[in-house]
Structures are given as structure tokens and as C-alpha cells.
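Shown below is the structure under consideration.
The other protein chains are all here in position, but one chain of the complex has been omitted.
Labels run A and B following the written order; every chain starts at residue 1.
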Amino acid sequence: EEWRFNNGLPEGRNESKQLDQFAEDVARLSEGSLTIKVFHGGSLNLKDSDVLRWLPRGAVEMGLVWANYVGRDAPALNAVLIQGSVGSSEELIEVLPEIQDIYRQELDEWGVVTAGFMALPLLKASIFCRDAPVRTLEELKTKKLRVWSNDQVETFRRLGVSAQIVGQNELYVALRTGVVDCAVYPALFAHTISLQEVTDYAAYLYPIASVPYVLGANPDAWERLTEEQRQAVTQAAEQLWARTNEYSQAEENEQAARAALKEQGVEFLEPFSEEDRAAFLEAASQTWKEMAEEAGGNAPEYRQRILDTLGR
Amino acid sequence: MAGEPSSYGGLAAAAQAVERLLSPLLVGLAVLATAAGAAIVALVGVSVAMRYLANAPLYYTEELVGLLMTAAFFLALPLVTLRAEHVRVTILVANLPPAMRRAAGLLAGLFGVVFCLWFFALCLPWLEFAFSRNLKSEVARLLLYPWMALLPLSLMLSALAFAVRALAGRRNGVGT
């Protein structure tokens, strides 16, 4: 039995290497009776945002599901956690088990088998700017800001900052020429789009709510497996989770990324002030409430479960 | 078209009659496509001006331009098909004797109809998915199914246009 696994992430990313390891583990644990071929960099031409269309119908047997990409088809999944829902890395780690439960439940209704999870590294969102140091919301209000999602547009709008979505392919030129002045981006990934070449300053604003990737499987393909093969997949996925759900190096990695960027000419400023960061989280909390209500279905209940876990 | 069986002549006449009815409708859709094109230009202009002059970017420009561009294509497609303004490979057909050329034309028309109807059939569950869940665009929160409905509509009309074109004879003659 050979399965195809769709991975939209570039081949060089650590996550992609982790998936290769997962595939190796499956082959080993199933004693070669099940091999998983991972296609990196979206080379199967399947879009992450369409995963709830192609995975339940079996275009391939397996794929990564990332909740924040499926907002069009499954607003409830997207609204489980948004940018600014958690105020610290500790809070994020605290809610991960609850999130996994919710994803399992919701994806089951979508006809996707949750075979396991892969954790993202803890990421911190910084404001990268091209030609002026920005480290207060007051300054940010005078700039044109690039964000990547709709909830960020809403949250920054509440704060009086005009944000717009600029596609990944346009961002480099947009920053180089000044179509936008600033962009929200995690320092850890900034080099992947050569952000250091087009920005000079950065300041930390909020912890990114990096929800885990789901290793989704097509239900028919899953049924066709023998009990031993399913065991092999589940076990390899558990090992993947154990490898990635590990944050002792997180702060070190963040500092290393910042140091590398500094070497390439990005000055890391003092973070945004406590008040500014609190204001951002407060605005995001409003956006979250509205998004969950608008999404309807189970979304408000999911949000409540997260809030209960956090004791808010 | 001397020497053709009368039943075929009747079919051609019927196809020409359908073409006369179809043509104004398809021109109407193409005019809507033109409006969509104008809207794209206007939207980009306003968006740039708002961002630069008022520091108030229209955050949904990209998404709306995408939808308008899709709409413009599918609105204009049936008329382009009816007028046979598509890019084609003519090298084989041009070297056939006239009678076989005629047959190839009918076959090509049949293939065109099959393609459009196949695509049409694929679009129905796709549209149903968006309709039953009331899917909205992520940024501007626009209801998607009215835009999506243009695909099956366009493909159905294009299937008809392929059939009419094959049966009623070419408008511009076979290109060589």
C-alpha cells in the first residue's frame, strides 16, 4: 500500500523534515506494508485552503490540515483560535490539548480522520518596518501595515491602524518600493521571504497563536488499512507530536533568529510597551468573539471551552 | 453545401435559428464582462488612491478583483465560443480533403460539447457545497455562490455554442 501525503510547506522547512521522518517511521513500524510518499512545497498542486474539499473525497490519502487556512469553508475551525487569542506562550501550550479535542470532533464531521498532530514552533509576531523605527501603536497608526489574515485586519482596525492583506508573492516588492511600510511577521521565518533585505527595524508585538497541524487522512483509505497499519500510522504520529511539541529551545531559537537578522541589517527595537500589547490582546479578544459568533455552529462553544481552560 | 443530405441541411438551418436567438443573449453577457473589466480598473485605481492619499487601504481589493476577473472570463466565454475566436491547432485539419474537414469540424464540436458538459457536471456539486453552507469570501465576506454560479451557467451556454458552431457552419471559415 502506498499513500500520497500533501505538504504545502517548502521542502527546506523543519516541519517538512519532520514529515519525512514520520513517513520513515510508518514504513518501519508497518514493516514496509505501508509507505507514505510526502510531496513537499505544494507540488501536487492541491491548495491548503481547499483541503476540506479534496481530502474527504480522496484526491490523495493524507494531507496537512491547518485550521487557519480553511476559514472560507469552515469558519468554525478557523475561529477556534485567532491571532491574539492567547497572551503568552504558556497560555498556548495550556490550551493545545483542548484544541486537539476540538479539531478531532470538528474534522470528523467534515469526513477527515485525525491521524495525529504536528506542533508548530512557538512564534512571536514582530512588526517589521522598512525605513522608520516603529515600536508604539501610536506610530503604527501613521503607517501602512501588511497582515496575512482577515482577523488581523479587524483587530488592527479596532486599534486605528489601517492594515491590508498583501499576498506572499507581492510582499517583497511591496515593502521594497513602499506600497506598505510595515509587515507583521515572525522573526523565526523572516528569512524565508528575504524580509531582512527590505526592512530595517523590527519590534515584538504579540505571541502568535500557532495552532497545530492536523495529519488528516481520507476515511475510506483509513478503513482499507489493516489494524496493524493503522497502529503504525498512529504510533508514528505520536512520535511526531512528541518531537515537535517540545519548547525548551523556543526562546533560544527566537533570540538566535533575531541575532541572525541583526547581522543582516535589521535592528531589533525594544518590544511594544505593556499597555500597547494589552491593547492589542483586548482588541483581538473582541474580534475573536465576533468571529466565533459570525461563524455560528459549534464555534461559540469552542471558544468558550478555550476560555474555560484559560480560566478567563 | 451542395450534395449534403437534406436532414443535415435541416439541422444546419435549425442551428442557425438557435444562433440568432442565442447571439444577443451572449452579447449581453459579454457586455456584463466588460462592466466587470471596467470595475477592476476602477477598483485598483480607487484602492491605490485611498491607500496613498488617505492612508485607508481597501483591504478587500485583491479578493474582489479576483472574483471580478473570474466573472469576466466566464461571462465572455460563451460569445467567444459562438464566434469561434478560440486558439486552435489547425495544422491537421487544414491538410484534410474538404469532406473530411467537415467531419472533423463536427467531431471537434462534439468534443467541445463533451468538455463543457463534463465540466458543468463537476461544477454542480461544487456549487451545491458553497450554496448549502452559505460560504462567504474570507475578507470582504461576500456570499460566494452567486459568483460561483457563473461557472455552470457559462459552461452550459458554451456547450450550446460549440454545438451551434459545429452544426451551423463556421463563421470565419476554417483557418489554415
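Following the convention adopted for this analysis, a residue touches a chain if its C-beta (ideal position, glycine included) is under 8 Å from a C-beta of that chain, and two chains touch if they have at least 3 such contacts.
Throughout what follows, contacts and distances are computed from a predicted model.
Enquirer: According to its UniProt entry, is the unseen chain "Protein-export membrane protein SecF", "TRAP transporter large permease protein", "NADH dehydrogenase subunit L" or "ATP-binding cassette domain-containing protein"?
Expert: Checked against "Protein-export membrane protein SecF", "TRAP transporter large permease protein", "NADH dehydrogenase subunit L" or "ATP-binding cassette domain-containing protein": the hidden chain maps to "TRAP transporter large permease protein".
Enquirer: I'd like the shown chains that the missing chain touches, ordered by label.
Expert: The omitted chain makes contact with A, B across the full complex.
Enquirer: Out of A:T177, A:Q249 or A:Q286, which is the one that touches the chain we can't see?
Expert: A:T177
Enquirer: Touching residues of subunit B against the unshown chain: what are they?
Expert: Touch with the absent chain occurs at residues 30-31, 33-34, 36-38, 40-41, 43-45, 47-48, 52, 62-63, 65-67, 69-70, 72-73, 76-77, 79-81, 85-94, 104-105, 107-108, 111-112, 114-116, 118-119, 122-123, 125-126, 148, 151, 162, 172, 174-176.
Enquirer: Residues of subunit A in contact with the chain that isn't shown?
Expert: Subunit A touches the missing chain through residues 4, 10-12, 37, 39-47, 50, 53-54, 57-60, 166-170, 172-174, 177-179, 191-194, 197-198.
Just so it is clear, only the chains that are shown with their structure count from here on.
Enquirer: Roughly how many whole angstrom separate the Cα centroids of subunit A and subunit B?
Expert: 38
Enquirer: What does subunit B use to touch subunit A in their complex?
Expert: Those in contact with subunit A are residues 51, 55-59, 61-62, 129, 133, 135-139, 144.
Enquirer: Which residues of subunit A touch subunit B once you look at their complex with the stated criterion?
Expert: Going through subunit A, the ones touching subunit B are 53, 71-73, 142, 144, 150, 153, 162-167, 179.
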